[in-house]
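Attaching a single structure in structure tokens format; questions to follow.
What you see is the complex with one protein chain gone and the rest in place.
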Amino acid sequence: MEYKVKTDVFEGPFDLLFHLVKKAEIDIYQVSISQIAYQYLEYVKKIQEFNPEIAGDFLVMASTLLKLKSQRLLPSVSLQGEEEAEGEGLHYSSEEELFERMLEYRKYKSTAEIMKKMEEEEKKYFYHPVKVEEEKAAGNHLKEYMGKVTLKDLTASMEKVMENLQEEEHEVILPQEISLTQKMEEIISFLDKKEKAELEELLERQRTRSSLIVTFFALLILVKLNKVSVWQKYGFGPILVTSNNVGDNSYMDEERWGTIG
Amino acid sequence: MVKEKALLEALFFAAGEPVTIKKVSEITGLTPGEIKNLFRELRDEYRERNSGLELREVAGGFLMSTRPSFAPYIKKLQGERARQGLSQAAMETLAIIAYKQPITRLEIEAIRGVKVDKVLDRLKELNLIAEAGRKEVLGRPILYATTREFLKHFGLRDLSQLPSLEDKEE
Partner (left out) sequence: MVKEKALLEALFFAAGEPVTIKKVSEITGLTPGEIKNLFRELRDEYRERNSGLELREVAGGFLMSTRPSFAPYIKKLQGERARQGLSQAAMETLAIIAYKQPITRLEIEAIRGVKVDKVLDRLKELNLIAEAGRKEVLGRPILYATTREFLKHFGLRDLSQLPSLEDKEE
């Protein structure tokens, strides 16, 4: 399926979701994550090569889609606890909730367009500019301005600045590049040794959420390329992953798959 | 023109932003009723003589500005000082806050499907939103609400003038 890869087309993950739902001509109330998630991931894979910064937002949504999808497939696997522990904002407990939010978002999106027009109209009004000198004329200006500002206010402001700074620094350390190719290789070599593995085994090995997401991506790509198979013997049984033992490794191309930061 | 009306005219001119009835009353000693009547007379006089200026009720106050049809000329006069519009992300976030205020960051993110911390900083910087207390739930998250500057930015008298929430299929 061809997508126009132009990163400014979609303002956010929900925008893209809308697009896919519309494209698939599915009634928005009938949509299931499974129908959409794969196409979503395909798109994200493309944009992240062009604009990693934008891809970040889309990736979070991708992980949400995968989480909801995995909950459907594996009712026993719950990532809920981890989500909350990390204080992540974007978690939806069910598909229904996700699509409800998406519909709600659409209302605000079209209202934002109307507000944009109002803003344009309002910009046509101009006011008499008030000059600083005019304000100075109002009296002893420094005292007027600073009358109530004490040394305590000053130090409190500085403490606030430093607090914010520490939070930000904390956030900056987190991103870590994980190569999609590397994960694909990891999965293949794991399967070479074991012949077959349970999905849970593969995922358990991932320490961070990002590497969990990338592993999921890698697995989906391998399935698509027909390098591995994923199957289940019986309902609610363990999901098994096996290698198709295709020797050709040319698909392991860093350039092609890039990394996810 | 009676002296009081001329005084109001001078105040509206010099303010450069919406002036509330309360403030006008404090400064002039006129009653709110008198001020309202004088404002209306003044506004109608401006209209009748097709003045280049006009008076509006915006953001809970009275505001004197140029007539919008002259905007292209005024822009030429002011050169590059043109006011910049908000980005789509900022506008969407602002719309959510406007209709659901007071609202927490997490609640906004659930609707937009993306992180909004940077956008919130920008909107705070522009004084379009402000912190409005804390929600009494676990973690006591900050609540956000729109400001008077928000009303002014969109030329609204008050929040009841917000357009009704759109729900149209594209």
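As written, the chain order gives the labels A and B, with residue 1 at the start of each chain.
By our rule, contacts are C-beta pairs under 8 Å (C-beta built on N, C-alpha and C of every residue); 3 or more make two chains touch, one makes a residue touch a chain.
Just so it is clear, the structure is predicted and the values come from calculations on it, not from any experiment.
Contact with the undisplayed chain is limited, among A:Ala24, A:Leu154 or A:Leu225, to A:Leu154. Taking the whole complex into account, subunit A touches the unshown chain at residues 126-132, 134-135, 137-139, 141-142, 144-151, 153-155, 157-162, 164-166, 168.
The omitted chain makes contact with subunit B at the following residues, 1, 3, 5-11, 13-15, 19, 23, 26-28, 49-53, 64, 66-67, 70, 73-74, 76-78, 121-122, 125.
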